[in-house]
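Yeah, one chain of the complex is gone here, protein chain that is, but the others are all in their spots.
Note that the chains are named A, B and C in the order they appear, and that numbering of residues resets to 1 at the start of each chain.
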Amino acid sequence: MRILFIGDVVGQSGCNAITAHLPEMIADWRIDLVVVNGENAAGGFGITEAIYHELIAAGADAVTLGNHSWDKKEALTFIERAPRLVRPLNYIPGAPGRGSALVEAKNGQRALVINALGRLFMMDPVNDPFGLLDEEISACPLRKDADAIVVDFHCEASSEKLVAGYFCDGRVSLVAGTHTHTPTADHRILPGGTAYITDAGMTGDYESVIGIKKEEMLRRLTTGIPSGRFEAADGTATICGIAVETDDRTGLALRVSPVRMGGILEQIIPQFWTGT
Amino acid sequence: MRILFIGDVVGQSGCNAITAHLPEMIADWRIDLVVVNGENAAGGFGITEAIYHELIAAGADAVTLGNHSWDKKEALTFIERAPRLVRPLNYIPGAPGRGSALVEAKNGQRALVINALGRLFMMDPVNDPFGLLDEEISACPLRKDADAIVVDFHCEASSEKLVAGYFCDGRVSLVAGTHTHTPTADHRILPGGTAYITDAGMTGDYESVIGIKKEEMLRRLTTGIPSGRFEAADGTATICGIAVETDDRTGLALRVSPVRMGGILEQIIPQFWTGT
Amino acid sequence: MRILFIGDVVGQSGCNAITAHLPEMIADWRIDLVVVNGENAAGGFGITEAIYHELIAAGADAVTLGNHSWDKKEALTFIERAPRLVRPLNYIPGAPGRGSALVEAKNGQRALVINALGRLFMMDPVNDPFGLLDEEISACPLRKDADAIVVDFHCEASSEKLVAGYFCDGRVSLVAGTHTHTPTADHRILPGGTAYITDAGMTGDYESVIGIKKEEMLRRLTTGIPSGRFEAADGTATICGIAVETDDRTGLALRVSPVRMGGILEQIIPQFWTGT
Partner (left out) sequence: MRILFIGDVVGQSGCNAITAHLPEMIADWRIDLVVVNGENAAGGFGITEAIYHELIAAGADAVTLGNHSWDKKEALTFIERAPRLVRPLNYIPGAPGRGSALVEAKNGQRALVINALGRLFMMDPVNDPFGLLDEEISACPLRKDADAIVVDFHCEASSEKLVAGYFCDGRVSLVAGTHTHTPTADHRILPGGTAYITDAGMTGDYESVIGIKKEEMLRRLTTGIPSGRFEAADGTATICGIAVETDDRTGLALRVSPVRMGGILEQIIPQFWTGT
């Protein structure tokens, strides 16, 4: 299966890039499954129902969230009628929505998409993600009940993301970190066969501070005094993510490559899908 | 000037890689200035005098530190006789050592090397790094008193590192983030001419959790129960860093490239130095 | 029922005070139930089996823990043969020991003792305490299955402790906060009948920084440089806690008073037990 995971889409800039380019990426690379982190899609903070549908219409098979899940209050309600919207599985039981979704991929195969929040340096107290990850994966095992399993592990600390990677290694197709809004260059296939990247990076305007206009961020951190609102930067986005090709017999990763298209970052696309 | 900045060297594995490969990298690429972050060089935690000299002997012109500066107690004293060892400049005044050093590069030019600690999610309370960075840069301006200025900004949050980058943009040659032990793929030249990367990555064994053997890290985070010590992983290291070529007339960056050599990460070397 | 809850016993100084005075307090005041927080009893960090038995021998009917539960490794094993030792109930499932214990009080009545860790500003990530508190209290309700219920809510933030108080109000006899090692003066009976105090205070030498010798604490915080170990202060302890008299028909609080005996703090004992 060909999987494309796209990191935190930030604001209008990020949404525009997805709408403009995702359909042709899917067609050109014959992608089977697209997972998009949408926690910052609505102006940098949260997601709306309209934007959720925009992402799905552009080709996302599932949309994941993170610590900004509920920034837009409507998400608390529309998530119930948005079966492909996945919020962190380790919220306090009773939270709206779901922490995982078994979706049908474009090729008809079954993909389990899981979202989890890490805890180190994160402000929102959540429950242990690892036990719940284990439950989810055990309840819908790779090959038996899912042809691919994608885990979006959303947190600050690289150590915790690596632990998530090794914890799931051999049992899921991909563990992709999100939240720092900065792509890492440590993509690889872990010893057990799971593709891994510490952070997929954001899909937004990089001439900014993590997608937010840099002027207020600079003032805030260098003077300690708030002087305005945080607004999403509006320059051209770099679409950032990770491409994984799995072995259909095992559901594990055969190849992994970063994706960085458009905007100011150095560009890269998966050579193994474009090589002829 | 040709500058090579190498991220957090972790344990014996990292030191071995530096000793084995740095001399020929310097020779092959005709590097003028090497800055190495050494805060984890001694078994993962701190630095010793012997290791400092080992790094200098291998070709480092300056060694920077971070939140682990004083993990080995001897650093509190030997730093006074280690003129090329630079600890964070925003420690409480009176701390041993120095927060910046003007060193002579291999080509005889003057390079100012500065180390600063960020504050978001960092456990050690330190003073405002930005005002002090401004003071240092103003006291020894690029071109006038320094032919290159390298800032090692050591912290957790990508946002704070980006703020450091933009804050210094146009006034220093390079702002290289450290501390997360994970290389980022957002290297670029900022609008004002300063080379930037959110994290240079660690120089250590990546088959680990940020350079530490993964078994205990996994147990600790997935059970909540400490059951052993953290030890540096001992597989082959990937040397991770960033290469910058500056314009001698301005001291600003002309070219920037990540460096990742050895170990399990995808390899990359600066094409602009190897192209003939 | 007459309940005495004693806050974090710190080091030898705290243990000595308990051994020397608790038996006569129990006798003089005809106390039915004594709960002691012992997370710092072993030299300031954790608890040993010997000290656990010492506290029980002095009259404790249950010993609670906190973020320092496992500082002494032996606690991970001896807790299984220490039925009156209660660790936080919101550890990751599988942790040794128990998060609550139904103990027989000195008058033969049944008392449920629960320990929970809060999450704000606490370094150890733990699961949501409130849902688990609700489960425990529902499974062993006041009056029906327990004649008294005592909750030791261990955390940093006063806000979270107050939330715990109101959350349990009317369903437990006492919510006593611990962890800050500083007695608060906001003891009261909440509207639903539950006795409450934000922090019971430590039982240790107050001529110190939260029970630790003040010299190293001062150096560490004012210079930022570690220069020695943290050791428990060894002056005379103040026994700090809270006394509650419950209504036998309801299990709820009729009277509440702080207890502060010995050492340098202003002294106070429950007038309602000494009035004759």
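We adopt the following convention: contacts are C-beta pairs under 8 Å (C-beta built on N, C-alpha and C of every residue); 3 or more make two chains touch, one makes a residue touch a chain.
None of these values were measured; they are calculated from a predicted model.
Although one chain is not drawn, the whole complex shows that of A:Thr64, A:Asn115, A:Thr203 or A:Thr222 it is A:Thr222 that touches it.
Only one of C:Leu76, C:Cys140 or C:Leu265 touches the absent chain when the whole complex is considered: C:Leu265.
Although one chain is not displayed, chain A still touches it through residues 70, 76, 91-92, 94-96, 124-126, 222-226.
For chain C, the list of residues touching the undisplayed chain reads 121, 128, 130-131, 156-160, 162-163, 166-167, 180-188, 191, 198-199, 201, 206-210, 212, 214, 217-218, 221-222, 224, 258, 260, 264-266, 268.
Listed here are the chain B residues that touch the chain not shown: 92-93, 119-120, 125, 127-128, 130-131.
Note that in this section only the chains that are shown with their structure count from here on.
Two copies of one sequence, chain B and chain C, touch each other mainly through matching residues, since over half of the numbers at the interface are common to both. Taking each chain's centre as the mean of its C-alpha atoms, chain A lies 29 Å from chain B. Listed for chain C are residues 92, 125, each touching two or more other chains.
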